[in-house]
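Below is one structure; the comments refer to it alone.
Here the complex is missing one protein chain, while the rest keep their positions.
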Amino acid sequence: MSVVLLDHGEGGAASARLLTEVFLRHLGAPEVLEDAAVVPGAGRLAISTDSFVVRPAFFPGGNIGKLAVCGTVNDLAVMGAAPRYLTCGFILEEGLELAKLELIVQAMAATAAEAGVTMVAGDTKVVGRGEVDGVYINTTGVGFVPPELNLSAASCQPGDRVLISGPVGDHGTAVMLAREGFGIQSDLVSDCQPLGDLATEVIAASSQLRCMRDPTRGGLATTLIELCEASDVGILLDEPALPIRREVRAATDLLGLDPLYVACEGRLIAVTPAAQADAALAAMRAHPRGAGAAIVGSVVSGAPKLVLETAMGGRRPLVALEGAQLPRIC
Amino acid sequence: MCLAVPGKVMELNGSMGRCDFGGVERELCMDLLPEVETGSWVLAHAGFAIQLLDEEEAKKTLDLFQEWADFEAENTLGPTPIEAANASEAGGGSDGPPA
Partner (left out) sequence: MAPRLDDRARADALVARIERAVTKPTALMEVCGTHTMAIGHHGLRSRMPEGLRLVSGPGCPVCVTPCEDVDRAIAMAELPDVIVTTFGDMMKVPGSRSTLAKARAAGANVQVVYSPIDALRLAQQQPDKTVVFVGIGFETTTPTIAATMLRAKSAGVDNFCVLPAFKVVPEAMEALVLSPQTKIDGFICPGHVTAIIGVAPYAPLAAKYGVPCVVTGFEALDILEGVAMLVEQLAAGDARVENQYKRAVPDEGNPKAMAITRQVLQPCDAMWRGVGVIPGTGLEPRPEYASMDARARLPVDLPPPADLPKGCSCGAVMLGLMLPNECPLFGKACTPASAVGPCMVSSEGACAAYFKYGGA
């Protein structure tokens, strides 16, 4: 029996076997299987949910399982919440190879351990062949925010500095090259990684930290536009300061894409008062997950727009993308 | 109409050539440049090499080739230990099924 069958989703003996042999074996088994996890914890609850449908499910640098843990962990981490508990819901396609499912679940377990989170609840459904593409995962995460911490996208103030923890566009580029068959070969890997401990270092280094974000879909530019709008401030980005790997530049140049709008999955944006920016930068760079961190911009008063000051001394507004970027020849 | 990118021809296989664009590679069709040689710099457009780049002229204007050498030398964006570990995992297939 090497593939997922519809029976595995019916709640009977087949479901129980799948649960024990694949999910609990890797993610950990509680003493008693209850209908809901009741867990200790106190303080302000941070809660976040995300669904993952990435294609291909296995990409250079990770797989959908690792992504499913990192995505939700990072959304909690950037709010200053130490991520503690995760749930995971799976929708599986009939015919999915169990060996692939095992690799995905193993990656989730390993990433959860790395991130210091426990998987406490889950669910599995199976649908007919062709009704989903392989596997879709939802994770919901819970963490607790220390009482003195109040990070918010609305807190950015003119004079603040904008930092990014590493080069941008790695994940989106790696996945696109793996998925689309444009024939472009590279050693690029996704930057997918959990950022809880990096976030803790940044918080410790900057007592007046305004906010953090993990840019994902839409890349650095999209997330910074959101900050402008939430705080009603402008942001000026310094083009020569932006860290972008040469492979990402080369691939996006070939396809005519803009790396500032290409997804990351393991990067942290921090906005700090000017006086604390250097300390925050040092804290990032001292951490293995913050190599290549840089101060990339400043918050300014005025219209809530993101503007790039180009290497040529020009100015380019960065506006919200309509949808996906498409490769172009023109 | 004109998005074309410079690359270096690393290897020729008949009328196709494997080209390096600064860390990424792609095969290009050489039908429009029969005189191309391994080591030539070409302009890539829509999967074809459309013109040879004159190295001397390039050095005069943008120091294009020196730019790549500089960038390599001063590249501080190398993988973090975690990313390097992931890269070797991905290569070894433990994050995914065998190719």
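Residue numbering begins at 1 within each chain, and the chains themselves are lettered A and B in the order written.
The rule we apply is simple: contacts are C-beta pairs under 8 Å (C-beta built on N, C-alpha and C of every residue); 3 or more make two chains touch, one makes a residue touch a chain.
Because the structure is a prediction, the values reported are computed rather than measured.
A.B. asks: Could you list which residues of subunit A touch the chain missing from the display?
C.D. replies: Touching the missing chain: residues 180-183, 239-240, 244, 246, 249, 253, 255-256, 308-317, 319, 322, 326-330.
A.B. asks: So which bits of subunit B touch the chain we can't see?
C.D. replies: For subunit B, the residues touching the absent chain are 1-4, 29, 31-34, 43, 45-48, 50-51, 53-54, 57-58, 60-64, 67, 70-71.
Operating definition for what follows: only the chains that are shown with their structure count from here on.
A.B. asks: How about subunit A: which of its residues touch subunit B in the complex?
C.D. replies: So the residues of subunit A in touch with subunit B come to 58-63, 66, 97, 99-100, 103, 107, 166-167, 177, 182-193, 243-247, 249-251, 253-254, 256, 288-292, 328-330.
A.B. asks: Using the touch definition from the top, list the residues of subunit B that touch subunit A in their complex.
C.D. replies: Residues 1-3, 5, 21-27, 44-47, 68, 71-72, 75-83, 86-87, 90, 94-97 of subunit B touch subunit A in their complex.
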